[in-house]
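The following block contains the structure, expressed as structure tokens.
The block that comes next holds chain A.
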Amino acid sequence: MPDALRLSTVRAGYGETVILEDVALALPERGSLAVLGRNGVGKTTLLATIMGHTTFHAGAVFFGGRQVERLPVYERVRLGIGYVPQGRDIFPSLSVEENLIVAARPGKRWTLERVYDLFPRLAERRHHRGNQISGGEQQMLAIGRALMGNPALLLMDEPLEGLAPIIVEALLKSLERLLAEDELAVILVEQHAKLALQVTREALVMSRGRVIHQGASRELLADPERLAQLVVAQ
Partner candidate 1 sequence: MILYVISVGLSVTMGLMGFINLAHGVFAMAGGFILSTAMARFGLPFPLAVLVAFVVVSAGSIVLERLLYSRLYAAGELAQVLFSIGLILISMALARLVYGNLAAPVFLPDYLRGQVHILGRDFPTYRVFLIMFSALLIAALWFGVERTRWGAMVRAAVDNRAMAQSVGINTRQLFMATFALGSGLAGLGGALGADILPVQWSYPFEHLVYFLIVVAVGGLGSLRGPFVAALLIGVADTACKYWIPEFGAFLIYVATMAILLWRPMGLFGVRA
Partner candidate 2 sequence: MRTIKIALAAALALSAFAAAAQTIKIGFITSYSGLNGNLGPYMERAVRLYIKEHQKELPPGVKIELITRDDTGPNPDKARQLAQELVVRDKVNLLAGVVFTPNALAIAPIATEAKVPFVIMNAGTAVITTRSPYIVRTSFTLWQSSYPLGEWAAKKFKTAYTLVSDFGPGHDSEEAFGKAFTAGGGKIVGAVRAPLQNPDWAAYMQRVKDAKPDCLMVFIPAGKTATAVMKNFADLGLKDAGIKLIGPGDITTDEELPNMGEVALGVITVHHYSAAATRPANKQFVADWKKEFGQNETPNFLSVGSWDGTALIFEMIKQQKGKLDAERSIEIAKQWRFDNSPRGPISIDPETRDIIQPEYLREVKKEGGHLANVEIETLGTAVKDPWKELQKKK
Partner candidate 3 sequence: MSGYTSDPRIRPQELLPWIIAIAAFFLLPEYLSLGARVLVYILFALSLDLILGYAGIITLGHSAFFGLGAYTAGILGAKYGVTDPFLQLLAAALAAALLGISTGAVILRTKALTLLMLTLAITSIVLEIANKASSLTGGADGLSGVQVAPILGLFKFDLFGRTAFIYCLVALFLGWLLIRRLLYSPFGAMLTGIRENTARMHAVGAPVYWRLVLVYTLSATMAGVAGALLTQVNQFVGLNVLGLEPSGDLLVMLILGGVGRLYGAFVGPVVYLIAQDYLAKQYPEYWYFGIGVLLVVVVLFARGGILGLVDQWWQALSRRSSSARASAR
């Protein structure tokens, strides 16, 4: 079985500035990966690089066996990468439904109905504009929007950021359901390390643009001291 995603010796950043150094990772199909690390270590840049939003300096990115690092962003999306950006980036002048529709790609699994089924709140709000819904709803919408593209790989950048506990709860449930039911690989960037580890199979810790730890999520979860050392005090 080929990897869903593979990065080898990737060096990337913004313009001349290099943020990612020599990053390599592999994610099997239907795999799930938590990316941990303090602020500013390059987690967001890692996802942005997979999407094609950064300046690519060296290395290679394979997706579904295809080399994609030179493809434009929208081509990668069409190949099956879904993106839930940090800060959600909902289109404010589009309604909830339009936000979903613009992202729709042909595919069997995800339709408006199924997204509404996953997030009933969105169905209630379908005619509200993107900037008229709460943060939690925006987060659901961002995930729903990514799913509408029928992705084989979902990149999620801090989807729990700034959310009330009850919504985090709901979102996590949806996320677990998604991973259990769908043929989907996920990369989850998250500050809430323990939450991220609970829902993923593998984990990766970054520091200053490099990968400093890679292993099973369960192991890290079981070793809080090591986790604290890796993530908090590093």
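We adopt the following convention: a contact is a pair of C-beta atoms (placed from the backbone, for glycine too) under 8 Å apart; a residue touches a chain by one contact, two chains touch by 3 or more; residues count from 1.
On the choice of candidates, all candidates are chains of the complex that A comes from, given by their letters.
Remember, it's a predicted structure, so these values are computed and weren't measured experimentally.
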**Message:** Considering only the touch criterion given at the top, point me to the candidate in 1, 2 or 3 that touches chain A in this complex.
**Reply:** 1
**Complete:** Interface with candidate 1, chain A side, in the complex: residues 51-53, 72-74, 77-78, 83, 85, 89, 91-94, 98-99, 101-105, 145-146, 148-149
